[in-house]
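One protein chain is absent from this view; the other protein chains keep their places.
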Amino acid sequence: MSLDLTLHTAPAVPLEADILTPGRLAGLSALETAKLTVVHGNQSAELGEFFRVSGALDGEIHLTGDLARVKLIGAGMSEGRIVVHGSAGMHLGAGMSGGEILVEGDAGDWVGPEMTGGRIVVHGNAGHMVGAAYRGSRVGLQGGEIVIFGNAGNEIGSGMRRGLIAIGGDSGDFTGVNLLAGTIVVLGQLGWRTGAGMRRGTIVSMHAAEVLPTFSFACIYRPIFLRLYLPYLKRLGLPVTDAQARGSYQRWCGDAIELNRGEILLLESGDAAAAN
Amino acid sequence: MKSPERLRIVGAAVYDPLNGIQGDVRDICIEDGRIVAQVPLGTPTLNARGTIVMPGGVDIHSHVASSACNHARRLLPEEHTAEPVPAPELRDGEAPARSGTGGTLPSTFTTGYRYAGLGYTTVFDAAVAPLTARHSHEEFDDTPIVDGGFFVLLGNDEYLLRQIETGNPDRARDYAAWILGATGGYAIKVVNPGGIQAWKSGQRNLTEIDQPLGSSRVTPRAILETLTDAANSLRLPHPVHIHCNNLGVPGNARTTLQSMETLAGRRAHFTHLQFHCYGGGAGDGWSSAAQRVIEYLNANPLLSADVGQVMFGPATTISADAPIEYLLHANSGRKWTNIDVELETGCGIVPYSFQERAAVSALQWAVGLELFLLSADPWRLVLSTDHPNGGSFLSYPTLIQQLMDRDARAEQLKRVNAKLLAGSVLADGLSREYTLNEIAIVTRAGPARLLGLRHKGHLGVGADADLTFYSRERNIARMFARPRYVIKGGVLVVEEGQLRRAPAGRRLRVSPGHDTAVLRDLRRHFNAHATVAFENFPVRGLRDAPMEIG
Partner (left out) sequence: MSSSFQHVTCLGCGCACDDIVVTVENERIIRAERACPLGVAWFGDGRVPGEIRVDGHPSGLEEALDGAADLLRAARGRLLVFLGADLTCSAQRAAVGIADRLRAVTESVVSENASAGILAAQRRGRAGCTLGEIRNRADLVLFWGTDPDEQYPRFRSRFTPLSGLHLRRGHAGRSIVSVAIGTDTGPAEADLHLTLAPQEEVAALAELRARLLGRSLGDPAPWSPELAGLADRLLRAKYVALIHDGERSDQQRPPERIEALIALAQALNGPTRAALTSLRGGGNRSGVEAVLTWQTGFPFAVDFSRGAPRYQPDRRAADRLDAGALAAALVVGAPTSVPETLQRGLARIPTVVVGPRASEAPFPARVIIDTGVAGIHEPGVGYRMDDVPLPLQGVLPGPRPATETLIQLLGRLVPGRTEVRS
């Protein structure tokens, strides 16, 4: 049994729905849940004006509908599970510390910013700033996992300090900008300026990429940790091959103008020379 | 209900150290914003039974309303994002309250509401560059309730240093008087005398009291003496307010004592003294030298100080002492803003936090408490955390608890990293507990007297009607965190622990007389070196008249 919310009226403007977490809805009946306040534009509204609520919360919330304009789903959650049968709006799982969010469709910008734990899985595409630090903030993701099956935008994992971000498709520019530590795996193509300003941490891609001049080539080797991480991602459903898990990778160290203890690992590929 | 112009308060136990009242239950009468001897029958009455009442709190050293504060706010959006503060719900009929943000350096409206919520009614910004004085006035205009004023930064400014170089103390005095009047400031502040000029000129810093600035005759000692004499000769209500050289450096107690000795026999105030009381030195680690310094202070009645207590938790270091802020950035790796201010001073900002598990933080916390507990005269060693450098002003209730309750102190001591506390008097077990009367002195009566505010810090007839009523509670931190009533200028601003009214506060400033001959010289100086016109420098149109001097 789970608490089910089905969108019956699309919000005209973005809806701020940070009450949608298992923690905040715990102990409420469907009727009480429908009466909860959400911010719609500059007015307050009741959740029931947009969602049909049924069932009972036993740790799981199911949301159904095109929720691309519903922001802050799962923000700050610490336990439980949210499944979105559809797309989700911006700031999904912002600052969450535990639990799991699963989105069957796409997600907007700012998936899981400044998360400290838990897991977010998006089967479609995500926008910019996945697992990123907020503006002015130096530290982004501090724990937890974000898995995007499709493509993602720019500045993935900016300021990340710990945790794992995995992208099944392509990533945009500035992947891992100002990375403090942690791991980002991109199965598709990286954009420009990957790892700019990174201090520590690891960025992995299965394709050749243009690397900043402040990174230096170290060696080609077969990283042991990938033999654990990549099969793990495969178990989560990402299209990782055994060849990738056991493959050889070019190791580039940087960013030399920061701490220089970060690395970019690019799958050594026979047919395309690494551009640099 | 509009706040009555006349009010009688009954039933509170009065703590008015200046007038020798320590807990008597007495009526207090208020009329037109002042304490009066009596009010007519039928005057509205506030029943304050079960509370103790003290004069409103006076914060002698804080960073709340200045260009430097604003640079710091700008640097900390993450703190503001984490703490949005909706507008308080004031009583109907009041001007609308304003929302804001918190963190270590809150926005201005929130600052005023929070200080008032704690029962503080007068706050001074301790460090304003003269060039940016009108910015401070604007920020204070947006800081409700509290009466405010600021100290102007002198001691690294080109004009003053030239008067010292050429042996012209009278001119230096006239200049200081002019600056105070032109900026609308309240007192003279010296930060790291000569050291900021050194930082800007390539010498990096001055670390000895007799070290000259470049090839000049100007030394920290000369600067301290010149400005102290100027302040005293001008009979300013508050003496020169001194942030010594070598702040935060192990072994700096030596510099602090030398600075105090050089000013022996003269009124002078040493600020955030805790940061200047370290023993040890390069290669020799850190230790507490609080005992040495407080003994000197105790024995020299013309000297005063505020503690600058460190409280565990987040802080923001914000200081004109730019060279030390650079070092803090270099050592901690934290983000850093530095602004050099032409002809005058500097500014450095580094976010920080004091951790129980960090040995140096623990030592700093201990040093501050040692100063408090070894002080022989609460009138001359008053409370501050140098907000937000040592911690937010919101931590004052917890600090008061640590002063009044040795068990609370011991609890905290158990949790800290004691590595550097060997030989610390605190670790040996200082059992003194501050009484309510002493707390009233170090948080109100003492600062008001040191500041020369004759109408504040006491509840005698003629005093400003600034009062704070605390419900008696066993938990001292809780008691001081949530006053039951706060009256400011006769207006009941906090009722039953809630902020209900937010009238504007007044500006406290001085405008000492001076020989007008200095103006010609200053005009020449501005024409030659300044990028603002001499005529545009003074702040005009200030609403509140300057305080009488003398």
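Letters A and B mark the chains as written, and numbering starts fresh at 1 in each.
Rule of thumb we're sticking to: contacts are C-beta pairs under 8 Å (C-beta built on N, C-alpha and C of every residue); 3 or more make two chains touch, one makes a residue touch a chain.
In this text, all values refer to a predicted model and were calculated from it rather than measured experimentally.
Asker: Among the options B:E139, B:D306 or B:D466, which residue touches the chain absent from this view?
Answerer: Answering carefully, the residue with contact to the hidden chain is B:E139.
Asker: From the listed residues B:P77, B:P212 or B:P314, report the one that touches the chain absent from this view.
Answerer: B:P77
Asker: From the list B:A264, B:A410, B:V461 or B:V532, pick the residue that touches the absent chain.
Answerer: B:V532
Asker: To test your reading of the contact rule: which positions on chain A touch the chain that is missing from view?
Answerer: 12-14, 16, 39, 41-43, 109-110, 129, 134-138, 174, 178, 193, 196-197, 212-217, 255-257, 260
Asker: Residue-wise, where is chain B in contact with the chain that is not depicted?
Answerer: With respect to the unshown chain, the touching residues of chain B are 65, 67, 69-71, 73-77, 79-81, 84-87, 92-93, 95-96, 98-101, 103, 106-109, 131-132, 134-135, 138-139, 142, 158, 199-202, 326, 329-330, 335-343, 349-350, 528-533, 535-536, 540.
Here, only the chains that are shown with their structure count from here on.
Asker: Given the complex with chain A, which residues does chain B contribute to the contact?
Answerer: Spelled out, the residues of chain B in touch with chain A are 75-78, 81, 335.
Asker: For chain A, which residues count as touching chain B in their complex?
Answerer: These residues of chain A touch chain B: 134-138.
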